[in-house]
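Right, subunit A next:
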Amino acid sequence: MLVYTIGLVLAVILTATSFWVANTSLLWAPGIPLGLAVLAIAQMGVHLVFFLHITTGPDNTNNVLALAFGVLIVFLVVVGSLWIMANLNDNMMPPPELMNLHMQH
Partner candidate 1 sequence: MPKNSATGFVNAFFAVVTGFALIWHIWWMAGVGLVGAFVTLLVFAFRDEEEVEIPAEQIAQFERRHQAEVAP
Partner candidate 2 sequence: MMSVTDALPSASEAGPAPKRIVVAYGFWIFLLSDIVMFSALFAAYAVLVRATAGGPTGAQLFNQVSVAIETACLLASSYTCGLMSLAVNSRRRAATYFFAVVTFVLGAAFLALEIREFADMIARGATPQRSAFLSAFFTLVGCHGLHVTAGLVWLAVMMAQVAIKGFRASVERRLLCFALFWHALDIIWVWLFTVVYLMGVRP
């Protein structure tokens, strides 16, 4: 019972902080998305430990390994997609009008 309550309190704090970070003018704007991501990772950790009981006990090793693999795949899918699409964007031919402007010499 206590475990769940601690998890709830931590999650509420992290959520409230996220909303504050997103709406405040006190922080350097380019750093805000990273700050939000860090808070989300922290809250995910709180959920995993306090609600899902993914701890480091010997009974739990398989679950931790499966989670690590899942995180790897998620990372590859998201970062890979963003990287590939950004590269494609950069390397695509511009439309004809811009092409003419581009090649004026």
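Selection rule, in plain terms: all candidates are chains of the complex that A comes from, given by their letters.
Rule of thumb we're sticking to: contacts are C-beta pairs under 8 Å (C-beta built on N, C-alpha and C of every residue); 3 or more make two chains touch, one makes a residue touch a chain; residues count from 1.
As the structure is a prediction and not an experimental result, all values here were calculated from the model.
**Q** Would you mind flagging which of 1 or 2 touches subunit A in the complex?
**A** 2
**Q** Mind pulling up the subunit A residues that touch candidate 2 in the complex?
**A** Residues 1, 3-5, 7-8, 11-12, 15, 18-19, 21-23, 29, 32-33, 36-37, 39-40, 43-44, 47-48, 51-52, 59, 62-63, 66-67, 69-70, 73-74, 77-78, 80-82, 85 of subunit A touch candidate 2 in their complex.
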